[in-house]
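In this view, the complex is presented without one of its protein chains, the others remaining in place.
Chain IDs A, B and C follow the sequence of writing; residue 1 opens each chain.
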Amino acid sequence: MIRAGIVGGTGYTGAELLRLLMAHPEVEVVAVTSRQEAGRPVSELHPGLRGYLELEYREPADAGLEQCDVVFFATPHAAAMHAVPALLDARVRVVDLSADFRLRDAELWARWYGEAHACPELLEEAVYGLPELNREALHDAQLVACPGCYPTAIVLGFLPLVEAGLVDPATLVADAVTGVSGAGRKASVAMLHGEVSESFRAYGVAGHRHLPEISAVLQGVSAAEVGLVFVPHLVPMNRGIHATLHARLDGSLDLADLQAAFERRYQGEPCVDVMPPGSLPETRSVRGSNMCRVAVHQPPGQPQQVVVLSVIDNLVKGASGQAVQNMNLMFGLDETLGLVSPGMLP
Amino acid sequence: MIRAGIVGGTGYTGAELLRLLMAHPEVEVVAVTSRQEAGRPVSELHPGLRGYLELEYREPADAGLEQCDVVFFATPHAAAMHAVPALLDARVRVVDLSADFRLRDAELWARWYGEAHACPELLEEAVYGLPELNREALHDAQLVACPGCYPTAIVLGFLPLVEAGLVDPATLVADAVTGVSGAGRKASVAMLHGEVSESFRAYGVAGHRHLPEISAVLQGVSAAEVGLVFVPHLVPMNRGIHATLHARLDGSLDLADLQAAFERRYQGEPCVDVMPPGSLPETRSVRGSNMCRVAVHQPPGQPQQVVVLSVIDNLVKGASGQAVQNMNLMFGLDETLGLVSPGMLP
Amino acid sequence: MIRAGIVGGTGYTGAELLRLLMAHPEVEVVAVTSRQEAGRPVSELHPGLRGYLELEYREPADAGLEQCDVVFFATPHAAAMHAVPALLDARVRVVDLSADFRLRDAELWARWYGEAHACPELLEEAVYGLPELNREALHDAQLVACPGCYPTAIVLGFLPLVEAGLVDPATLVADAVTGVSGAGRKASVAMLHGEVSESFRAYGVAGHRHLPEISAVLQGVSAAEVGLVFVPHLVPMNRGIHATLHARLDGSLDLADLQAAFERRYQGEPCVDVMPPGSLPETRSVRGSNMCRVAVHQPPGQPQQVVVLSVIDNLVKGASGQAVQNMNLMFGLDETLGLVSPGMLP
Partner (left out) sequence: MIRAGIVGGTGYTGAELLRLLMAHPEVEVVAVTSRQEAGRPVSELHPGLRGYLELEYREPADAGLEQCDVVFFATPHAAAMHAVPALLDARVRVVDLSADFRLRDAELWARWYGEAHACPELLEEAVYGLPELNREALHDAQLVACPGCYPTAIVLGFLPLVEAGLVDPATLVADAVTGVSGAGRKASVAMLHGEVSESFRAYGVAGHRHLPEISAVLQGVSAAEVGLVFVPHLVPMNRGIHATLHARLDGSLDLADLQAAFERRYQGEPCVDVMPPGSLPETRSVRGSNMCRVAVHQPPGQPQQVVVLSVIDNLVKGASGQAVQNMNLMFGLDETLGLVSPGMLP
């Protein structure tokens, strides 16, 4: 059994990680930390875990994290980077669900996250935990940076086109929506039910932290310069990301060519489902499931344009499920162990 | 492996049964029927099952149901009763999620369901599939009638009080709410999103089919005559039943006595969670989970009254999960095999 | 034109009051206060008011409230009671939407609101602003205490039965639900969209502040002692209260008698709609509208019980609309002036 610790077990990604690990046959959760809730049973905060988990929250320093085989960080940004070096020194492997190790460029990180990075020397070592891109490197990774939720959906949607040079990468447009769990579980007026429900709005048009992440990952697989317009939106639902992606085609490709490119690129991938041409993936088809579904379209009357639709559950393939997928790879387990549940309907 | 067939695999209980059985280590789903969708891949109707299930819907007659070890009926009422006798003759065990075998009295059934029962002789043989009440009988059952969703939540809430004679059973009041999946997946104006969301209403006040079922089950465990007012309501959410139960106490009991009665009655029950006194169970704490959570209260200034709150997921403990729990008992498996997932948050 | 001021214009009742007063032909809003937002345009916080209202929020002390004809308090409890005496001295009439003047008994108020009342001498003078009960007294009122949202729905539902002695008032049960706007617009984890949506739960079972208010008002019209069990619940929708009311009938009344009693009691009432027997009022039928709809039922097999269903919009008839109705009466206007919009569908 893999002994796992979770730093930051009060929020939505922490709760989802606990839910997934409860059903994982090779993992035992031995520590869950929270400064604020230390001493309180985890199942008091998350009554859904009554009968599943007897642990109490502990202060991070008292939780025995250095005795774990793996520690997951389900913390806000700028927390993990202060604790990771000591864990790595103690030979504990780390899966970070936060943003701290997603960018390789410490200056870029500092610009977008508003403070200097605490351990820039680890940015190069951290493996960006998108198995569809970095599977080999994940096997031996000591430190994995799980991608952001938008980046997972958007990168997986653009990847076959940009990698193969099928589109002009300077013309990318990504209009994407997220459910409310993407904003976390902290008290705020803006995320009250009365503010969010029965409404729809964009946010972060002037600059969202996932923009440099997406751009950097796509630039890494592109020969030409990447230019991306990214507009995130908030939709009144709990879970799910849907990305509507646009690009200008580089050459005269038809829908069959594009479909073939997607099928080729994701052949054998256990967590990416290329749907038949013309499909309209719903976010609920992946609710609770570690799957990304993509569908490719050519819009009527605009043969030089391509539209890709991509959906994930932001808490699963966009966070905690992908973290488990990465852990499985790191420990030589079947990549989807514990991640077998289909989407929940309705 | 248990070879399982599902009759009526297009609705919400059928879909949920498929989701649960995909993760069940001892069951192989070998047939899913639908007259309307025969020939269509199941995963085309339920894209969440893409990659999990390769079957197509079949006509019931062509589905090879008589070669199954167990057949689940996830059909509207008045369908199973026409097909069950032949299956029992073929020594196939049957778990019926519909209402056809829930009442023992054929006349009562006919009155509430508007037609004569097709096989009244089986009503006595059918075991009412509430494991907390009938566990022993379920081991050898050939035909199990899974309780309705409201009856599950309401009976489990009243059971410790009525069985032990702690309340006057003539004074029962049950105000309960259901999420929309309780109404099934058929085209209707009344259940459109635009009709249901942002509204709340009672229905069936003049007589709901679960009223005779609840009354009969409670009467079966009560020495005195049961009188029940039952008001169901529709709440704009997908899943969940919440019952607020009232009764007049028979004698001078305090909250500690009542709590003790509940804890005693449900000690060791794997799928009923008696919460600490004063708890306020949320339906989401059981979303996707085969658990019933109950909490007992005494209202301020009214020491002769008791209030019980009871929640289930109507599609799991209220339907498909309870069906699997029953199947596990019938086949001598661990009662909760395949039912281990905690509630999904959010 | 009536010059109106609003103290506390940032929350939901303040916003709804502004919306209603924008369409009122005899009112000019001349001041809106907020300590926190002083100096900021009201329409910046409430963009729906762009083009309707040019005012900025002011500090209460600088807002010129004493020059108003009427001041509305849309504040949390324990604020109005500190400011009202000075306004009354300045001959400004006051409509308080908060709880400060709803109870006549200062000790009871102190017990439920956790502090001593600041001006207990005004409790007797304040008129409880339920026009269906106190219309005459409202004409000359200087200080009106608008009823709570639950009390409005529940009192209007029980009133014809209790006043006329048709039920045993010791047996009242009220299971009621509210939309999220009832909890106000302050930052909290419990009211996040991710916490509220797709779930249903009771709250305040151990004692809700509306319990003594409802009991006192009903006791005021009842010959015998009132005993009430009140269980409030939270439903994932923005607006609306639905109350399901139970009582034991005192004598042998049938549904026609009960219907006649309701129709007689509310004949000519412009803001109470007695629906035909058997009706199932939906909260959305009163969304945005100052109407209370009630329907009376006798549950099947329980002829000694009565069930009343009562719905309002908690922000309109349960708060801001009733405040305007009261103001209309105070200033001798048509009672429904500015309150003519039917419910919004969907």
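Assume a residue touches a chain if its C-beta (ideal position, glycine included) is under 8 Å from a C-beta of that chain, and two chains touch if they have at least 3 such contacts.
In this text, all values refer to a predicted model and were calculated from it rather than measured experimentally.
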Q. Of C:198, C:213 or C:335, which one is in contact with the hidden chain?
A. C:198
(Q) So one chain is hidden, and I want to know which residue out of C:119, C:162 or C:286 touches that hidden chain in the complete assembly. (A) C:286
**Q.** Residue of C:58, C:102 or C:239 in touch with the missing chain, whole complex considered
**A.** C:239
Q: Extract the touching residues of chain A with respect to the undisplayed chain.
A: 173, 175, 177, 179, 194-195, 197-203, 205-207, 211, 227-231, 233, 235-240, 242, 244, 246, 278, 280-284, 287, 297, 299-302, 305, 307, 309, 311, 346
Q. Of the residues in chain C, which ones touch the absent chain?
A. 12, 15-16, 18-19, 22-23, 46-52, 180-181, 198, 238-239, 273, 275, 279, 281-282, 284-289, 291, 293, 340-346
(Q) List every residue of chain B that touches the chain not included in the displayed model. (A) 12, 180-181, 183, 185-189, 191-198, 236-238
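Keep in mind that, in the parts below, only the chains that are shown with their structure count from here on.
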Q: Could you say which chain's mean Cα position falls nearest to the mean Cα position of the entire protein shown?
A: B
Q: Averaging only over C-alpha atoms, locate the centres of chain B and chain C and give their separation in whole Å.
A: 38
Q | CA centroid of chain A to CA centroid of chain B, Å | A | 36
Q) Where in chain B do residues touch two or more other chains at once? A) 197-198, 238-239, 281-282, 284, 287, 346
